[in-house]
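Take a look at the following structure, please.
Apart from one protein chain that is not included, each protein chain of the complex appears where it belongs.
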Amino acid sequence: MRLKRVLIAAAAAAGLQMTPVHASELHIGFTLDPLTLDPANHRSRETESVLRTMYNGLVAHGPNMELVPELAESWKWIDPQTMEVKLRSGVKFHSGATMTADDVVYSFTRLLKPGAIGGKTSPRKGLLGPVTDVVKVDEHTVRFVLSAPWPVLPAMLTFQEVVNKDFTEKTGADGMATHEDGTGPYTMTQWRRGDSLVLQRFPGYFGGAPAIPSAGKACAERVIIKIIPENASRVAALLSGDVDIINELPAHDIRTVEANPNTRVAAVNGTRTFFVALNNNRPPFNDVRVRQAANHALNRKLIIDKLLNGRAVALNGVMSPAAFGFNAKLPEYAYDVKQARALLAAAGHPNGIDVTLDADGPQKDTAEAIASLLTQAGIRTKVAVGEGSQVRAKWANGGKREGDMWITSWGNGSLDPTDIFEPTLMTGGRGNSAGYSSKQVDTLLAEGGRETDTAKRAAFYEQAQSIVHADAPWIFLWLPQDLYGTSAKLTGWKPAASGWLNLRDACVH
Amino acid sequence: MRPALLLQRLLHLVPVLLGVTVIVFLMMSLTPGDPAEIMLANQNATPEQVASLRHDMGLDRSLPVRFASFVGNALRGDFGQSLFHRRPVADVIAERLPATIELSAAALIFALLVAIPLGVVAAVHRGGILDRLATVGSLFGVSLPGFWFGILLLLAFAVNLRLLPVSGAIDFAHQPPTVTGFLTIDSLLSGRLDSLGNALAHLLLPAVTLGLPMAAILMRVTRASMLEVLRQDYITFAEAKGLSRARILALHALKNALLPTVTVAAIETGSLLGGNMVVETVFGWPGLGRLVVESIFVRNYPLVQAAVLLYAVTYVLVNFVADLLYTVLNPKVRM
Partner (left out) sequence: MRRLGNLLPGKLAKLAAAAVLAFVLMAAAAPLLAPHDPAATDLFRRLQPPGWMAEGDWAYPLGCDALGRDILSRIIYGARVSIFIGVVVVLIATAIGIAAGLAAGYLRGWVDRVVSGLIDILLGFPYLIFAVGLMAMMGPGVLNMVMALAYKEWVVPARVVRGETLAARETEYVEAARAMGASSTYIMAREVLPNILSPVIVVASVRIAQVIILEASLSFLGLGVQPPTASWGSMVADGRGYILDAWWVSTFPGLAILLLVLSINVASQAVRDAMDPRFHD
């Protein structure tokens, strides 16, 4: 004890821990360094989270993930293949220039045109689906031209940010990676790679989407985003008051954070659906009864309670309960080992089956837990942990797909079925790792993708979910909450399902 | 040293560096997984797009052709594009390099500061209690798994006692203006003692973790070479001349004993370079080691390749210079 006092005194004398805390300085402990500051040149959710503090898109999410106009003022469909967007006026870039239709057209051309970013094509092009062109109508109006009807366009516009044409042309592709000139509430003043980003409040900020209450300037004068990749270190930084917000709070640390009078847990339902893809094209999972048996064999509630501290919603299908067209009437595959064994026996496996579950590093623990539960029901499961991209390649569409099971997930930031249902379950979809193929589902998804009447569209998807549920191409798992830790000094901040940091209203006292 | 000998040694470097480059190149080229596909993962790419990217990246050419262009580009400082940053690898590495150099230098200084005094004391009091303690200590030092010890230090001093920061290289409030990119040097240049204190506080635990095994080895080398020197005639002679013991130790013995220590220190920089990966991961240090580890798991091979090559070339050159120094400084090695 005496040693501790001496050490503390020594440290204090050396001025080691005397961080002068600025009154309106917001500190964030964040898992990953942004890969780039160029909003058109990455495919990383964390990078987007950070970039959205500096950049805006035409469309944003409201508090309940509803779509709200941000840099757009409004949008309307001229015909199923043309959408017109009215732009907000008086929006300023950080450099002081005013945003115009030219900037918007330039931003989207940069995304769409092959080779537009220093000779390379934007990795975000795929997120714009059948959009072929964006044209200027007048100073405040642009039109999106599509090669096919695509009602989900407004939702997909949330993934794209608007850059300053003059600045981008002047800075070049390499410059854009390290410099920004966005329209967002904060402007970047310093980026120490791998260590921290410093953002300054932008006095000329237009205030953000009016639909989101208390539109106006950002609250905190300065934001310091500290990159702390280690989970334990990030939580420790929160507990000691060094940072006010941390992302990816590990579920097992919830108790510790709640027990501390100075810290809180903040949670939001995520948009990522977790599932075990079963290889539908190969024995034993080419038999629907075996797939159903696997669903009955898994005690999802136990895993959610124990591994995720209850912070997840069990799913019976592909869609998030918050998503468009969610079918709330899907029955549940109840945890029932007897039934699982009976189904296995009916499928000709009275003595059970031996299978392998592929997983990447981060899913290792969950995979082990799932494997031990399946094994108890006669589906003797071995876990094979591989590197993320290696496993992905193995299960990719067009890959060899020689595995039995793969625990994976699919993000659905738009909360629209086109962005998750089509890729993961349509025949030949790029994320259809199960190799699932149902003519009926394909037809329904195609109809849903074209239909512009919302109610009819929802009905297509609900029906498709019922079919998928019965066919059980996956072991349906869950939708975890995104967990954050916050300081008790923090007000006005709520975590967003999109994962964006949304710092405009975050204040520290 | 004769220029001819220097030239001969320099020429010997060439095949070594070339061999190292071949191995690094083969390591990454024979790795399963197509970089073009990795780059286009999740982007709904058609096979044609993959093929065209493969062509752009030169992946459709034969291995020897690719090696030649790899060497040619590398000599010009071009290591290709980092698949995930979508920027030149050289730029991405250059941004992370100062932090790694600073940490390695701090670890080296820590190791020398601990090893030399302890080694001298152990040798002078050989067989005594201090010698025994130092010996046991050095055995612990080489046996400690750095990643584990680092976690324990972090838990004790940063999390529980809250004496030292948990992660990173500096706090924002204490950042010195950037001149060289090395935080300690920049603090001194700008005269900001608070920055220096903060940078050192961040450096302390990672540097100790990284430097400890090296300190253990260097301590033993210093001790052994001190013992050797102390037995030499000229020391006995100096003693006979009535020079004070402290003076003899400082002037004659230590000076001569340091040469092997420096040489071994050069060899042991290899453990510093490798240890960086582990220590930077544990302490969230914004350096190259952490970047390499992260890059392995996303299969960002151009970056891993360039970093491994950089580490190896650095190591070869450090040893080359140490070797030269040894030859120049050691009177026993004939020119």
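As written, the chains take the letters A and B, and residue 1 is the first residue of each chain.
Criterion: contacts are C-beta pairs under 8 Å (C-beta built on N, C-alpha and C of every residue); 3 or more make two chains touch, one makes a residue touch a chain.
Note that this is a predicted model, so its numbers are computed, not measured.
The absent chain, not drawn in this view, touches the displayed chains A, B throughout the complex. From the options A:131, A:236, A:407 or A:483, the residue with contact to the unseen chain in the full assembly is A:236. Per the touch definition above, the residue from B:87, B:174, B:223 or B:252 contacting the chain not shown is B:223.
Considering A:170, A:282 or A:306, the position touching the chain not shown turns out to be A:306 (whole complex). Subunit A residues in contact with the hidden partner, per the touch definition given at the top, are 230-232, 235-236, 239, 250, 252-253, 255-256, 302-303, 306-307, 361, 364-365, 368-369, 372, 383-387, 390. Where subunit B meets the missing chain, the touching residues are 12, 15-17, 19-20, 23-24, 27-28, 30-32, 126-127, 131-132, 135-136, 139-140, 142-149, 151-152, 154-155, 159, 220, 223-224, 227, 231, 269-271, 273-275, 277-278, 281-282, 292-293, 296-297, 304, 308, 311-313, 315-316, 319.
Definition applied: only the chains that are shown with their structure count from here on.
Note: centroid distance subunit A to subunit B, computed from Cα atoms, is 38 Å.
Interface of subunit A with subunit B (complex): residues 4, 7-8, 11, 14-20, 22, 33, 35-36, 38, 41-44, 117, 120, 123, 125-126, 174, 177, 190, 192-196, 198, 224, 226-230, 232-234, 236-237, 240, 242, 361, 387-390, 392-393, 398, 423, 430. Across the interface of their complex, subunit A is touched by residues 32-33, 37-38, 40-45, 47, 84-88, 91-92, 95-96, 99, 154, 158-159, 161-175, 193-194, 197-198, 201, 281-284, 286-287, 290-291, 294, 297-299 of subunit B.
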